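Got a structure for you, questions after.
Complex shown without one protein chain; remaining protein chains in place.
This part shows subunit A:
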Amino acid sequence: MAYDRKKIEELIDGTIDWETLHRMLSQPKDPERFQLYVDILQERVHFPETILLPMGLHLYIVQKKDGSRVVKCDCGHEFCSADDNWKMYALIYVREDEESLNELYPKLMAPDPSWQVLREYYCPNCGTQLEVENVTPWYPILKDFEPDIEAFYQEWLGIPVPEPKK
């Protein structure tokens, strides 16, 4: 069931062919996927820490040498501990008036900012847009994901959680 490493790379790059994509969707999943995927990502980032879990296209939970886990951008910027909400440490741009919303949408197709605002989260180091929230004004910053990394590695993947690097 395993796919070629090249195909998984193409999947990450968005260049995969339709036949393989359809097979991936419509057939039982390959159990090797996560490992292969993370290996490819690890090869592509320029920091030495081990990727534990991808959090987004440019965001990862990594394990540092001392065993601590942090949220990291692929430019190398560290936001916070993996338990914390990285968005609380990001730069935020809120589109809450007609003018800023009309930079993205034509008039009348933009949301009414008294109902809905756009909150854009950026890496303070490289300026990569990491997340956009579309919420009402006053709405709290969302904490998207609190993964149970231990259970995922040990019980689902059947592999040990990476040891802190010596």
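Quick notes on this one:
In this section, contacts are C-beta pairs under 8 Å (C-beta built on N, C-alpha and C of every residue); 3 or more make two chains touch, one makes a residue touch a chain; residues count from 1.
Just so we're on the same page, contacts and distances are computed from a predicted model.
Taken from the listed names "Sulfide/dihydroorotate dehydrogenase-like FAD/NAD-binding protein", "Protocatechuate 3,4-dioxygenase subunit alpha", "Gliding motility protein" or "Acetone carboxylase, beta subunit", the protein name that UniProt assigns to the chain not shown is "Acetone carboxylase, beta subunit". Across A:K6, A:R23 or A:K65, the residue that sits in touch with the chain not pictured is A:R23. Seen across the whole complex, the unshown chain contacts subunit A at 1, 18, 22-23, 25-31.
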